[in-house]
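First the structure, which I've put down as structure tokens, then a few questions once you've had a look.
Every protein chain but one is kept in place in this view of the complex.
Chain lettering (A, B, C, D, E, F and G) follows the sequence in which the chains are written, and residue indices restart at 1 in each chain.
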Amino acid sequence: MLKEITILSFGGQGGVTAARILALAAVKDDKFAQAIPQFGAERRGSLVKSYLRISDKEIRRHSSIREADVVSVFAEKILKIVNLEDYLKDGGITLVNSEIGGDYCINASKIAIELNLVSAGWPIVNTAMAGAMAKILDISLDSLIKAINETFHDKLAEINSEAAKKAYTEVHKCNQ
Amino acid sequence: MLKEITILSFGGQGGVTAARILALAAVKDDKFAQAIPQFGAERRGSLVKSYLRISDKEIRRHSSIREADVVSVFAEKILKIVNLEDYLKDGGITLVNSEIGGDYCINASKIAIELNLVSAGWPIVNTAMAGAMAKILDISLDSLIKAINETFHDKLAEINSEAAKKAYTEVHKCNQ
Amino acid sequence: MKTIMTGNQAVAEAVKLSRTEVIAAYPITPQTVIVEKLAEMVDSGELDAEFIRVESEHSALASVYGSAVAGKRSFTATSSHGLLYMYEMVWWVANARVPLVMAVVTRTIGPPWNIHTDHTDILTMRDSGWIISMAENVQEAFDLTLQGFKISEELNLPFTAGMDAFQLSHTSEVVEILDQETADSFLPERRQCYVFGEENTTIGSLAPNECTAKLRKDTFETMLKADKTIDKVSKEYEEITGRNCGLIEEYRIDDAEYAVVMMGAWSGDAKDAIDELRKEGIPIGLLKLRYIRPIPQKRIEKVLEGREILVLDRDCSMGLGGIIGTELKSFMDDITNVIAGIGGVDVGVNELTKLFRKFSEDKLKDEVIFLEVI
Amino acid sequence: MKTIMTGNQAVAEAVKLSRTEVIAAYPITPQTVIVEKLAEMVDSGELDAEFIRVESEHSALASVYGSAVAGKRSFTATSSHGLLYMYEMVWWVANARVPLVMAVVTRTIGPPWNIHTDHTDILTMRDSGWIISMAENVQEAFDLTLQGFKISEELNLPFTAGMDAFQLSHTSEVVEILDQETADSFLPERRQCYVFGEENTTIGSLAPNECTAKLRKDTFETMLKADKTIDKVSKEYEEITGRNCGLIEEYRIDDAEYAVVMMGAWSGDAKDAIDELRKEGIPIGLLKLRYIRPIPQKRIEKVLEGREILVLDRDCSMGLGGIIGTELKSFMDDITNVIAGIGGVDVGVNELTKLFRKFSEDKLKDEVIFLEVI
Amino acid sequence: MQPIDCLISTPDKGSAGKTGLWRTYKPIVDEKKCNSCMVCWLYCPENVITEGEKCIEIDYEYCKGCGICCEVCAKKAIKMVLEE
Amino acid sequence: MQPIDCLISTPDKGSAGKTGLWRTYKPIVDEKKCNSCMVCWLYCPENVITEGEKCIEIDYEYCKGCGICCEVCAKKAIKMVLEE
Amino acid sequence: MKTIVMPGNPSCQGCPHAIGLKALGLALEDFVLVIPAGCSTIIAGIHPKATLNVPVLHVPFASAPAVAAGISAAFKRENKKKNVVIWMGDGGADIGFATISGSAVRNDDIIVIVSDNEAYMNTGIQASGTTFWKAKTTTSPAGKREDRKDLAAIMLMHRVPYVATASVGYMNDFIKKLEKVKSIKGFRFIHLHSPCPPGWRFDSSKTVEIARMAVKCGAWILWEFDGKFNLSPASKPYKDKNKRKDLKDYLKMQGRFKGLSENEILEIEKAIDKQWKYIECFENI
Partner (left out) sequence: MKTIVMPGNPSCQGCPHAIGLKALGLALEDFVLVIPAGCSTIIAGIHPKATLNVPVLHVPFASAPAVAAGISAAFKRENKKKNVVIWMGDGGADIGFATISGSAVRNDDIIVIVSDNEAYMNTGIQASGTTFWKAKTTTSPAGKREDRKDLAAIMLMHRVPYVATASVGYMNDFIKKLEKVKSIKGFRFIHLHSPCPPGWRFDSSKTVEIARMAVKCGAWILWEFDGKFNLSPASKPYKDKNKRKDLKDYLKMQGRFKGLSENEILEIEKAIDKQWKYIECFENI
């Protein structure tokens, strides 16, 4: 079964990395996976879409995802500028970096700031969001941690694993 | 009737200009004409082939002349390095800048030196040779002089006309 | 005025008569004389224009892109390696829909270094949206350059006037030059679809993908309809000069069983060869392409219908065939395609007569044939 | 080793495994990561090679031309404007018969500025004598790059590994990377037909026209026979890896009434679309081109024979048609040619399903169709 | 719209959207400290600072929160506070 | 010959043919004046001067007659005379 | 006075180009802009909106001075007094250096501004000719080994009417230079120092501070040649090496210099001293 996920983030938040880490984790779970960054030419700070596909069969398509099974939103503010339904399949679900809002939510910014995952003023929420998404997408925490450890090194790997773990356990259904 | 003429000269002798002047003169005689320089990439001093076509009909072809009706040789020395027959049609005729040799001959170098048509040590024999060729090719002296006057200016036009005239009258059959 | 002139000189004359305002070019054999001639005209005041002595071909086309986009009639010229060196600008100018004229003197690409004609260089432009013409003789080089400005400005597409190295560029031939008044009556004031510098707008910004697609589609369709514009302009020109410079020329093809298709200077030799063969009673004729873009498919099909076809290419696409041959095959069947004259190898009346005779004897197999020499 | 990797990373890996000795490249989105990755590998000692940080693409290809002609396995990579900027060198390297490998990440040519995929850029190389391949996915980008060195060195022709901007270059996918030992067993020591610097000879001198013609003919014929070399090399590779990377790929075409021909990353979407339509009972299949040069005419003809044919081009030749479409039409009849996805316009499974369905309902007219969006 | 219009863009605010959304920190002006010397105006990369009645004003719809104004202000009249 | 050999040239005299034919003037050495200082050898563009038994020798098969040797010779040992 | 930069454009937070571009509107009156590929391509806005309220022409990477020469020729035909201004990055000056040099030699009537963020930022921080000594970029991951290309000095040797350096940290100086330059005829060149937050890895609020620091530690020298060579007032004090701020402080502020050894810092210091030596020599021109 092919699952298609769209990540909405601001540049610098690490949406692309999150997709990549999750794809790698899925592979470690013996699935096929694909992470596509939708690069606009915008500079840092603007809205970035990243796509993630996970399947038990080879993934052959390379186009962008227009209607996702899951939309993952890396900043609450994004909700103000986009209409999530435009990105979502009927019956698709949303995950938002927030205390409230979305079908699922997780305060990834808080996790990031607590762990001092901040760069140029931005909390880097990618691993926390990845943790939350892994849970929703049935990716094993174990594989996710491995993927994070292959992506980051030393101290950074540790903190990011920490962030992912935290989010993995803390992500919850939202009742808006 | 199409007449095809090949001029063999050393770079700097003015073979290309001679062909052009003759073509212009032929046009003034109400004929069609074409002058093609066969530029090799050689620098000054090496053998240059120039082609001249004269006809009473439009000349459409643009290839080089392989077997000419007339071969005009600008320096006697050229005879040492080429076999004129390679350039000549059966029954074609030759004109050589020399006292002897060729079907026709003219001492164009002498004329040039006499008139001080010398550049960087070389006698510039183009107009003298043009004069001789005009005679052979049935181009009117009048048109030739006009053509020379359109090609050169002032004093230079005068001397070159002089050279042409001289050669026009002096060119003669050779008895080798 | 009837005189003799080389192709390079004739092109320079046409540029002058077009009241070109900005010229930028970089020398390369065999195009150099065009540049020199124009530099001289500007220097002497014979031509009231700016001459920009650039340091490369990329800059040559870039400079006239600048002057043309800012509203001035502009011209450049190049050849072979020069064309390849400005290749990025070739695409840019077409995509920007800026009218201007460039002469391309066709020359072989190295290595080995070789300054003689073949058509592979100019054909590298064929996808890009340039109008591409190719002269048979000096007169056509003159005529096409002059018409080029009008066609380019009506279509908002850049225009190339192609001619063979040496065979035209350096060959002095009889040519009839317009006087300035006649030229003026033919060529109106410059127009173009937008002019840079007049408004506070930005030209060429990053745009959504659909914008690019829309623009390309428009160019594609403009090119498809460009035959009409060329018909119109060449008719206007014919009215003034009596000379037709339309998309194609037919030579003794009406009753021909065998048809040869080719372009450029050697078409003249082909005509002589055809006359030879006609004398022998062989029913052969020529379809000369004066334009490669637009390529008037319908018209070509109509002319060639029911005849045996030989396309003679002085160019090649490695591993596929002659470029013109391939393009014609894409809309017609049973074409024999011969590649010859590559690297400037001399192909004259004799060789063509031989080749055409073989063709008329059905001795050329229906395939691509690459000849080192004929 | 199975992992995930972007196309750019995979190419860099292949270059490393090929024991490339000299790399020169200039950054351009979307190729940049290849350059960065290789710079990093060289800097860290992971790859024992020289990295030349050139100041332009013309110099990038010039530098690897220098190192390759002097006997070293060499690599560069570029895209779009970069490819156009090095265009002179593209021809030079092919005419010089120097084996080397270049990755081309296909990207739209401006203006407007646009960094997304279409295939017009890489197709500007098609006449020049380069072997041109085009990957469908990251795995193929890896496989083709690695095989490229072997093919190039056997044929003495430069090799391009093409892949779509972003869709492959930046997409992380599952890919199987060879270990060094296996790579070594596949790829022998470099060989080439001449090496510069060993003898007191001069390479590329001005030569008589016939020399150029002879050389071009040889390249033409080498390209015509190149399919055999690619067959051989891809078979050797298959024996080691189990993966076939031959000239073409057939997908559900055996019993297809309708056949689609295309190349590049969207072929994957086409496969999914075909599966959809097959479910509906529509007998449709795909012929994917992995190579554009050489183009295996006979094989394509054989596969497509008797089927309705749609060639889908992500590129165009202005005023003529899709480039692949035109080439196929030159040796086959009754082809419908659709141009789409220009400027990176997103074309996915849905759009292709729609288009293919229309095709199978015979609702596409037998002409060239230029679609802004599907 | 003519296809050619795709080549032409017109000056307008928000070519990158509402860039105020990019902010992590928000510049807050202290009217008491600001003497309208306009140094911040000179250096603000986004050009969102204008001379106001009492002191400078910031267009928060587009201010990206870079913090340069805060850094260049000799009077320390601008503070960067975390966005909600 | 392989086609590829067309790309490769081998050093040899007379790549432009017998360039002695280009001469209008011919350099003639005066053995009495020449002291074999070899300055002419240094500057001869054609590289046709060698050290001979008594004085320098010129390879007339290729000497183009440029006259540089004559000009650079401090001893005025070389004269340029018009070719036959 | 016109600030040509529209709010809400795609530049990064704290972008030096955006600061520098503002100076153009403030100093020049009637002008058009030519922009080759680079961050500024994007900063200039995404269709259909434009960022800059002047005529702007996007052009290929290496082509800007040649295109500008053409525009300038076109304006000359109409006696238009508009200044043709190029705004390019240091990358554009690498690939396009023949074009710049050719234009300088022709003495084209244009203004060339190289806004130098010391790397190719638009493609993601690759080393350029002007990349600072030892700076880490993606193509110099262990730090740049080569010398820093002194663009302005090289242009000075082209003997054009005007060459200057400037800095986004000294807007008034930059504006003054632009004001002077606008009425000079011929080829005018300004090398603008433009610290880039993501590229140099510092916080977006520090752009101006870092630019000033570069001047204060002598790493960036402000000068002007308008027939006569002069150190600009802001740089004058630092001719005296003792007055310069500690180079280390400048380096420490930037991620790209992380992990420099003492030795490497010393090497940089020497390179800077050498640069000053050249300046001294220019003062005699």
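By definition in this document, contacts are C-beta pairs under 8 Å (C-beta built on N, C-alpha and C of every residue); 3 or more make two chains touch, one makes a residue touch a chain.
Because the structure is predicted, anything quoted here is derived from the model rather than measured.
Engineer: Could you tell me which of G:G70, G:G129, G:G169 or G:G199 touches the chain that is not displayed?
Structural biologist: Going through G:G70, G:G129, G:G169 or G:G199 one by one, G:G129 is the residue touching the chain not shown.
Engineer: Could you please point out the subunit D residues that touch the chain left off the display?
Structural biologist: So the residues of subunit D touching the missing chain come out as 21-22, 24, 50, 52-56, 58-60, 62-72, 74, 88-89, 92, 196-208, 211.
Engineer: Taking the full complex into account, what residues of subunit G touch the chain not shown?
Structural biologist: Considering the whole complex, subunit G reaches the absent chain at 62, 94-99, 101-102, 105-107, 129, 146-147, 149-150, 153-154, 156-159, 274, 277-278, 280-282, 284-285.
Engineer: Which subunit F residues would touch the chain omitted from the figure, given the whole complex?
Structural biologist: Counting over the whole complex, subunit F touches the hidden chain at residues 5-6, 9-20, 22, 42-48, 59, 61-68, 70-72, 80.
Note that only the chains that are shown with their structure count from here on.
Engineer: Would you mind naming the chains that touch subunit C and likewise touch subunit F?
Structural biologist: Output, common partners of subunit C and subunit F: B, D.
Engineer: Which of the chain pairs holds the record for C-beta pairs in contact?
Structural biologist: Result of the pairwise contact count: C-D comes out on top.
Engineer: Which whole number of Å gives the spacing of the CA centres of subunit F and subunit G?
Structural biologist: From the centre of subunit F to the centre of subunit G is 55 Å.
Engineer: Go ahead and note the Å separation of the Cα centroids belonging to subunit E and subunit F.
Structural biologist: Measuring from centre to centre gives 77 Å for this pair.
Engineer: Would you mind listing the residues of subunit A that make contact with two or more other chains?
Structural biologist: Residue numbers touching two or more other chains: 41-43, 45-46, 121.
Engineer: Using the touch rule from the top of the page, what residues of subunit D touch 2 or more other chains?
Structural biologist: If we look for residues of subunit D contacting two or more partner chains, we find 29, 81, 85, 96, 110-113, 203-207, 211-212, 214-215, 217, 346.
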